[in-house]
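All remarks here apply to the structure that follows.
Of the protein chains in this complex, all but one are displayed in their positions.
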Amino acid sequence: MSRRIRLGMVGGGEGAFIGAVHRIAARLDDRYELVAGALSSSAEASRRSGAALGLAPERVYDDYRAMALAEAAREDGIEAVSIVTPNHVHAPAAQAFLEAGIHVICDKPVTTNSADARMLEALAQQRGLIFAVTHNYSANAMVRHARQMVRDGELGEIRVVQVEYAQDWLAEPLEQGGQKQAAWRTDPAKSGGGAIGDIGSHAWQLADTIVGRPLESLSAELTSFVPGRAVDDNVQVLLRYQGGARGALWASQIAPGCANELRIRVFGSKGGIQWRQEQPEELLWTPLGEPTRIIRRGTPAASGAAARLSRIPGGHPEGYLEAFASLYSEVAEHLLAAREGRAPAPDAEFPTIDDGLRGVLFIEAVQKSSQAGGNWVALETK
Amino acid sequence: MSRRIRLGMVGGGEGAFIGAVHRIAARLDDRYELVAGALSSSAEASRRSGAALGLAPERVYDDYRAMALAEAAREDGIEAVSIVTPNHVHAPAAQAFLEAGIHVICDKPVTTNSADARMLEALAQQRGLIFAVTHNYSANAMVRHARQMVRDGELGEIRVVQVEYAQDWLAEPLEQGGQKQAAWRTDPAKSGGGAIGDIGSHAWQLADTIVGRPLESLSAELTSFVPGRAVDDNVQVLLRYQGGARGALWASQIAPGCANELRIRVFGSKGGIQWRQEQPEELLWTPLGEPTRIIRRGTPAASGAAARLSRIPGGHPEGYLEAFASLYSEVAEHLLAAREGRAPAPDAEFPTIDDGLRGVLFIEAVQKSSQAGGNWVALETK
Amino acid sequence: MSRRIRLGMVGGGEGAFIGAVHRIAARLDDRYELVAGALSSSAEASRRSGAALGLAPERVYDDYRAMALAEAAREDGIEAVSIVTPNHVHAPAAQAFLEAGIHVICDKPVTTNSADARMLEALAQQRGLIFAVTHNYSANAMVRHARQMVRDGELGEIRVVQVEYAQDWLAEPLEQGGQKQAAWRTDPAKSGGGAIGDIGSHAWQLADTIVGRPLESLSAELTSFVPGRAVDDNVQVLLRYQGGARGALWASQIAPGCANELRIRVFGSKGGIQWRQEQPEELLWTPLGEPTRIIRRGTPAASGAAARLSRIPGGHPEGYLEAFASLYSEVAEHLLAAREGRAPAPDAEFPTIDDGLRGVLFIEAVQKSSQAGGNWVALETK
Partner (left out) sequence: MSRRIRLGMVGGGEGAFIGAVHRIAARLDDRYELVAGALSSSAEASRRSGAALGLAPERVYDDYRAMALAEAAREDGIEAVSIVTPNHVHAPAAQAFLEAGIHVICDKPVTTNSADARMLEALAQQRGLIFAVTHNYSANAMVRHARQMVRDGELGEIRVVQVEYAQDWLAEPLEQGGQKQAAWRTDPAKSGGGAIGDIGSHAWQLADTIVGRPLESLSAELTSFVPGRAVDDNVQVLLRYQGGARGALWASQIAPGCANELRIRVFGSKGGIQWRQEQPEELLWTPLGEPTRIIRRGTPAASGAAARLSRIPGGHPEGYLEAFASLYSEVAEHLLAAREGRAPAPDAEFPTIDDGLRGVLFIEAVQKSSQAGGNWVALETK
């Protein structure tokens, strides 16, 4: 029996984008072995993809339900499944594997509506299974460091949170030309929303993980700028946090010059911090009245909480894939602990179905506010 | 008779900040000569300040009204006055000089309420006098360039405007320790508002000058974070422009790490631009689908509209004072044209009382929306 | 028989640094499988390390010579070996595997003297084996792009090359406290030189791969600043290229604030470029007289030569490990082609023993010039 976790995958076949990222992430720290998959909704494409990945032919499935049943029945069956399909498939697929007793790692947003997310949360809890949601940016080392600074009170009382996630790849109607990634993301039935779900949910979660306190209410405006687009491609949200902090979230997929510009700034009574995903190695920290410090991953100043998400010395950039891999490794620690019947390392953390559900509730609140013309809407508590 | 414009000043005496800036700005391009002043509300301080500035003792006044009358009566009297007092004095002082037939250069926000601003606008128009408002950032060379790019359609249809102005100098209750600049700025009777007036008005005007189209409505939240503070120190505003563009404005004086962080990003269907006041020499421009270009002041790429606001070659940084001086020089061109009975150079532009009034209407709309809990409020047309 | 390349490793056991990097690099793109190793000069440490890596116990060797013989004799023996030991072991280890008919991937500098490098080159050529040297930075996507720009004449005639590699981790005498990485790197018998070998060789190779023309001569000064240090920790070199270009190379391990600051600028008659390893996603390009362009990995502007070294879209940072993995994948293409008896993809390139030898000749020229007080020394042609 391998020391590696036996992993299956739903989605991620030919033409997919995020599936390959999940596979690299699972492989990078050598804690997983991909052994089974239902890689495409087309049986033929699934088989071709499985062969390309070196999977045993009998473990390449046409259908995720069949896969869940078959793998659960094998002695060497998968211990966890990664679900990397378009959003609308997350819920039924996750349900199938949970019901088969298999841990789940699912892309975000976890579902296209909160009812499904609640169902999954209850199911995972009932079965005692791990359910990770791949809000990968939360596993960046310097994000972990920032969160710890807030927890340790280094910023004082949190006052202002400015978070944004801007891209430009949908500034033109790619979906009308058949680009596969654009097509499902702009189809409300498959995505459950546009920019708000695809990247707004990441921005929300990044703020959530660093700031560590819930939203009280929000006022939002979703806009669709590209002619013919069926979903929002620009999102403006004003935020009121419990405890009095205020903030703003901006997400856009039509902002020329922004490739994947996820950025957060948090200001408290004692200091401020800033982090940019495109330059993830650095966390800018300004203690009030003092010079800004550039805290870098892999240096003594980042030797606390960030260190467990860091592989190589400072100045040797770790990036998107490494953070994604760190998330997978945090989950691996829990999966191995479950396998071995022990408690996981206390610092091993990752977004769970609880975060996934809260993310969907955030999306729904934004949509509700926007539909009401920008009224303030209270966040539904879980 | 000097070839220089004879300038007076109201405010700007001992302990003031912005008065010295105006004086440098007026001096830098050698188009003005400061010859008279009512420099302080204290007669003694005014005299000391006048002596320090080398003014003739008989042209240092105890009172701006006396100054207006006396200077208007002199053959060599001032041609224009710079008003650099706390905000609540702007309107009566400007009124006094306009009524005396003297052109006005006034700091921002031009008044503490729109009624006063309307009064001044009518008065200036009636008397045929120049009324400049020192939204100095609009005279940065690369801001002028950005505005020209929007006008020339280089960004296509404008979709999103993100503007922000963050500082940290009021993160603590300086006003309670008697710091003079903090004291009047946090006194609602003297300032007419907190961060929204002091810096939010600059942020609005920066967007206004570049984007060149009016706001339709806004939703705002003013917050006062520092205990005991009588005015807002943090401002969040969502913006709807006429024509469909959307945006957000954030202004804060409690953001540790932000010294004078005025920054704007404008995104259109064909490209995006970004400008930061703290690095004013560069305008980032990304034509959709192409690499970002760094357009620098003083180079061939900035040889159009920006060139008239540029003194020295690229790479020799011009900054805050130079932009302020450029505004003064643009006004000087109009003042000299008025003196000489000719038309000013067509490209010589600056914010006028019209912009000042619209800025006050913006502030009032923000305050109204915030007081109503964040409702959307239509912008009053002038 | 696996579709993956069967890989062995010499060195890289407990307490090593670069071995783990090679393993991640080999794993990231899933083209290798580590199946054997002589991981430490201590047999016990080698066994513990092998077990931790999940190697079959019979394929964990006490000694690289035994490993070469045993693996060559197995039907499922390794196809290639990664040599990641201190520098002085490179030559004998590489020799052993070449003589056993096994392809070699070797860390840099390839040997501690040029005689050894010449011997290896001859041996590899004679046996028809692949010999890759892991100058990993040359496999950064934007370095490949830069090289292509030079080849395509986009910079015109090359005039000036400024390359530098600065670190600070040896600013204090770590070696005297027993830090393992510092200890062998500052032991001339094991390293063959200090900063010049450890990082100067990388800087030379980065310039070499981009500029694509040989050095004619150099003038150098090696300095050892840390008291008691047995090797150079700071290197200054003036460069004369064949064809008339001039340049300077600076390498230092005592420069506080520089983590892993490898940076190159190349200026030609038609334009200039700049690349920094710590921000590897961007290549700055300035066509003479035009604005600087920020060319980013994963965007249309980097869709040529860089694309094959790129995995994910722009804005999702790829870093040090990805570049290292790209080098491994380029080698993999050659290894698979050799296995399959076909020609490799024409664009699949990597530094070979030829580059390794030229790098050692560069190091020796620097040492010779410095010992002679900074005289100009002609580069020995291979």
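Here are a few things to note about the model shown:
Think of it as A, B and C in the order they're written, each chain with its own count starting at 1.
In this section, a residue touches a chain if its C-beta (ideal position, glycine included) is under 8 Å from a C-beta of that chain, and two chains touch if they have at least 3 such contacts.
Please read all numbers here as calculations on a predicted model, not as lab measurements.
Contact with the omitted chain, checked across B:T299, B:S326 or B:T352, is made by B:T299.
Within the whole complex, the absent chain has one touching residue among C:S40, C:S191, C:N260 or C:T286, and that is C:T286. Counting over the whole complex, subunit B has residues 2-4, 17, 20-21, 23-24, 27-30, 54, 167, 169, 258-261, 277-281, 296, 298-299, 311-322 touching the chain that is not drawn. Touching the omitted chain from subunit A are residues 285, 289-296, 299-301.
Where subunit C meets the omitted chain, the residues involved are 159-160, 162, 164, 168, 171-172, 219, 221, 223, 225, 234, 236, 238, 240, 244, 246-248, 250, 252, 254-258, 265, 267-274, 284-289, 292, 373-374, 376.
Keep this in mind: only the chains that are shown with their structure count from here on.
Spacing of subunit A relative to subunit B, judged by their CA centroids, is 43 angstrom.
As a whole-number value, the distance joining the C-alpha centres of subunit A and subunit C reads 35 Å.
Centre-to-centre separation of subunit B and subunit C, using mean CA positions: 55 Å. Across the assembly, subunit B contributes residues 285, 289, 292 that each touch 2 or more other chains.
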